[in-house]
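Here the complex is missing one protein chain, while the rest keep their positions.
We call the chains A, B and C, going by the order they appear; numbering starts again at 1 in every chain.
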């Protein structure tokens, strides 16, 4: 395949946050155990279907987390990692923090979906700290999530407000994990990150050639999925 | 105090196993959490009083173990570390093996009572392996028990069948733990093992001088208990 | 030795200046607010506090920090929209911060309770939080050496205790309680309810009484929801 390949374009316009969440949700294999990071990744839960039978993990100590709690459902003792009240699905379980992070560190989660400031060509993730002088650092579970899941998916806009690519040769922000990201879902394309570099599975509103003009990392078209 | 001190003698004859168990039981502070090793130490449980409020730990995963099960009480899923059916007391709890040994290794047990082949002048314990050529080694929880409890008490006869002292300068058998024994209860004396050597709290059927003739380690009389 | 005390004041009375104090909770869930308030009142200072966060708003840990009683925080997520007291002390150089990834924080606390002298974890490898730390390639990945976090005192909130000090928790309020109870020399627990010995199913005990030293019943502290409301 060549850089001028245009069949990758699956949408005429860039994807909005909800369409992107829908795409990620569709890509999660049935029966998976998944952790959705705070912020944009949380949207993915809106598009998981009952048939997919996905079990959501929240690192503060629960498997089988249900949707956000509303009204009478709200219980201060039942919150997610973002400290938002959530609900409990049948078949849920509770455990303490060491057991919860053992689930992640031990590689038992199939997929973790995270936001990002930058993703490098070798899958390094930067999503916890701007590195700005005087900024108070706070890491939470970001490094544990980046390190633990079998697959780490990132959701982000491709470009910063200033127009710089968040897919980079090497992260300029302090990193969260080394070589951990396997896929980046952005408004302009889905990037697959593997041992032989960055390939593009599909593009939204641009051709691969136009995408390459935005991204300072050599791109190639991904082989069609089997 | 001098070696000829005779006031240590609290019994005219050596103690039998049951009397020794009674003595150990009396020395366990109220409210203690205790692990009794397989064999002779198990006898101690017969002499613990309800007022002492002792909680027994068994390393196969239980706190609040009750007496041996009899008749209809026998339940194959409720056994002690010696694989003997036991009972459950009100306020018991069950946990898995890693949590159970964390209780020991973490120093949460007050006292562990063990049998021994030998105890050295610095508190090394040998109780798991004769070291005989061709013997199949088996350690179980012996090393964990020796290492974990705040106090490790040993119960044994002072002399082997061949008449050799089991209180030794240095263990000739393979050791179970280094410097772990704080007290040895024997048929002829109670030995306290501390940073300044071995002292004798009381003797049974012999004087301290007669005891010293049997034991190849310098002995002194322990200061009277406060 | 387990004791049941009548007030949160009595429960925290023995906490000394310079202590390392673990405080359970993640957000409001499982925060022992009443015990923290009593700690504030009792005057102990020069504390090292272990908590996931570094106080929020105008309550609990945030007030301890505001009053200058905390010399060091060991936590994973100090910066929040309402962590202004920590932020101010930190920017003024008046509080020390040891920032630990949340799972490493949990595992280091667990290690202390379990008598583990240190362990290798992949979390944090290659990041600024592992700078200066020993690393080793194990099980096919680079890992960082981390050491246990011990404490003098743990303040924990549970749902119920029985007469033996066995504890059960409620939903995600369980979080750090069980591991902190095991890691501290002296564990103080506030519960909503004390049941007779035998009133908890031995299969369902989460924290065995061996890890608990003082228990105080705090009316209506069952759910963080009430606190928020």
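One rule holds for everything that comes next: a contact is a pair of C-beta atoms (placed from the backbone, for glycine too) under 8 Å apart; a residue touches a chain by one contact, two chains touch by 3 or more.
Keep in mind the model is a prediction, meaning the values are calculated, not measured.
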{"item": "Per the touch definition above, residue among B:90, B:115 or B:140 touching the missing chain", "value": "B:140"}
{"item": "Selected residue (touches chain absent from view) among A:8, A:25, A:48 or A:63", "value": "A:63"}
{"item": "Residue in contact with the excluded chain [from A:107, A:131 or A:174]", "value": "A:107"}
{"item": "Option from C:30, C:148 or C:177 whose C-beta touches the chain left out", "value": "C:148"}
{"item": "Touch residues of chain B, complete complex, unshown partner", "value": "58-62, 74-80, 83, 88, 94-98, 100-102, 104-105, 124, 129, 134-144, 147-148, 174-178"}
{"item": "Residues in chain C touching the chain absent from view", "value": "107, 111, 114-122, 136, 138-139, 141, 143, 147-148, 150, 168-171, 201-204"}
{"item": "Chain A residues touching the omitted chain (full complex)", "value": "30-31, 33, 55, 57, 62-64, 88, 90-95, 98, 101-109, 148"}
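Operating definition for what follows: only the chains that are shown with their structure count from here on.
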{"item": "Between chain C and chain A, distance of the C-alpha-averaged centres to the nearest whole Å", "value": "30"}
{"item": "Separation of mean Cα positions, chain C and chain B [Å, integer]", "value": "35"}
{"item": "Separation of chain A from chain B, taking each centre as the mean of its C-alpha atoms, in whole Å", "value": "56"}
{"item": "Sites on chain C at which at least two other chains make contact", "value": "none"}
{"item": "Contacts with two or more other chains, residues of chain B listed in rising order", "value": "none"}
